[in-house]
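What you see is the complex with one protein chain gone and the rest in place.
Labels run A, B and C following the written order; every chain starts at residue 1.
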Amino acid sequence: MHNDMSTSEAASDSSSGSASGAISRATLIVRGFHLDGYGHVNNARYLEFYEEGRWGYMLAYLDLDDLKREGIAMVAVNVNLDWNYPATVHDELVITTQLSHVGRRKMIMHQEIHLGEHRLGEVHPRSGALVSRADFTFVLMNTTSGRAMPLEGDIAAILRPLVVEGNV
Amino acid sequence: MHNDMSTSEAASDSSSGSASGAISRATLIVRGFHLDGYGHVNNARYLEFYEEGRWGYMLAYLDLDDLKREGIAMVAVNVNLDWNYPATVHDELVITTQLSHVGRRKMIMHQEIHLGEHRLGEVHPRSGALVSRADFTFVLMNTTSGRAMPLEGDIAAILRPLVVEGNV
Amino acid sequence: MHNDMSTSEAASDSSSGSASGAISRATLIVRGFHLDGYGHVNNARYLEFYEEGRWGYMLAYLDLDDLKREGIAMVAVNVNLDWNYPATVHDELVITTQLSHVGRRKMIMHQEIHLGEHRLGEVHPRSGALVSRADFTFVLMNTTSGRAMPLEGDIAAILRPLVVEGNV
Partner (left out) sequence: MHNDMSTSEAASDSSSGSASGAISRATLIVRGFHLDGYGHVNNARYLEFYEEGRWGYMLAYLDLDDLKREGIAMVAVNVNLDWNYPATVHDELVITTQLSHVGRRKMIMHQEIHLGEHRLGEVHPRSGALVSRADFTFVLMNTTSGRAMPLEGDIAAILRPLVVEGNV
């Protein structure tokens, strides 16, 4: 028996019409320890799910060792997050992550969580439903000086082509 | 030796000019298990800190048993959150919670986290600094029908006088 | 690109010499939110990893709906856990779960976490090393009466053949 609990993939995005755009997908299954006393996934866990999604994205599209060598850290400064559907135990969640905006000082990652196709081996009646969406705003920080870095030069040249403007 | 790690208080607010307004304050100290690999409080923990703050508020100003008996649950549908300063181990955090808006379908709780006065028994050099602020939007849900309830009648009469419009 | 972050599988165990024994394996990758301020996986996270492993086991070998219909809950009463190696970010962890003992009142699940083969796409120099091992002792609880149930009759007939006595 083989039961995929969590997989991650990243693919160049064709549906958005942007040949250079990039979207990653991670999948996980809700377990008992994710829930609160109402039997729903606790609000704080969604930030962990989104972080899981962003690690998959970064490993696929950014050179983490490179960033670390240059002393660059991504620091979240804002999140605007909707909870649309209360996920519960055994639900399969698909987390999509894309870079939706790169400005001069800030960049925005747009992430969504949808119900996967199955639950406990059967087709989920709400399969595909939007569970949550979020926009995380980041600045880049020079880890030596502790100061924010402008999104210019080499780093901008790496990030800008990754932007996918439309939603997933 | 007595060392306050976390206390909560709620007081009618005088500084806002609203005689009926209400603000609660909770205090906690950052521990090792709150941190991420950078030594900063992990993003997801802030949602737990804010939830801690709201429990203090609700126990001070709302009759939870009453709500439960009536089959009413508060469901978060959105959060807009800023991270302003990266709290780290031993920092004392003061969480303030107030109701900032009650509309016909939604209500907004405004919460802030500031550095407390001390760290490891000494005055914190950044004491009072804003660590994070957030606006959580809630709807009320009838737990029997699973449907959103309008903020009318008795429940509105309880909630509206609690609103404090300005910031803390 | 396809990057397995977490997969789960369950297989009848051949290496233990027990034709009827059962072991499940789940795989996950350590992320930033699992760490503490030392850059190691925080102690409490290991209990979540082990719970993840047990869900995989139970879904493979036990009929959860059946247990729920009969009003039976598994309640952990003890854990004896060793931490052997401090896992860190990007480490791949393989969680194995087996039932190691079914007595008249208690049963024991033996679980281990080992380093997976790879880290960031390269072979991990410590691949296969034991990260942690734990024995969780459970009782079965009748959820209606709130009382512990003896491990007799039908339930014993289901559980006893699953026991794998040796280590993984």
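Quick note on the criterion: contacts are C-beta pairs under 8 Å (C-beta built on N, C-alpha and C of every residue); 3 or more make two chains touch, one makes a residue touch a chain.
In this text the structure is predicted, and so the values were computed from the model without any measurement.
K.L.:
Check the options A:D36, A:D63, A:E152 or A:E165 and report the residue that touches the missing chain.
P.N.:
A:D36
K.L.:
Which of C:D82, C:E117, C:E152 or C:E165 sits in contact with the chain that's absent?
P.N.:
Checking each option in C:D82, C:E117, C:E152 or C:E165, the one touching the absent chain turns out to be C:D82.
K.L.:
Suppose we count only contacts with the excluded chain; which residues of subunit B make the list?
P.N.:
Counting only subunit B, the missing chain is touched by 1-11, 26, 28-29, 31-33, 47-48, 51-52, 55-56, 59-60, 64, 120.
K.L.:
Please identify, in ascending order, the residues of subunit C that touch the omitted chain?
P.N.:
38, 43-48, 51, 73, 75-84, 86
K.L.:
Since one chain has been left out of the picture, which residues of subunit A touch it in the full complex?
P.N.:
Missing-chain contacts on subunit A: residues 32-33, 35-39, 42-44, 88-89.
As a convention for this text, only the chains that are shown with their structure count from here on.
K.L.:
Shared interface numbers for subunit B and subunit C above half of all numbers used, same, or below, different?
P.N.:
The interface is built from the same residue numbers on each side, given that over half of them are used by both copies.
K.L.:
Centre to centre, by mean C-alpha position, how many angstrom separate subunit A and subunit B?
P.N.:
26
K.L.:
Once you find the CA centre of subunit B and the CA centre of subunit C, what distance in Å lies between them?
P.N.:
Centre-to-centre distance between subunit B and subunit C: 37 Å.
K.L.:
What parts of subunit A, by residue number, touch at least two of the other chains?
P.N.:
In subunit A, the residues touching two or more other chains are 47-48, 51.
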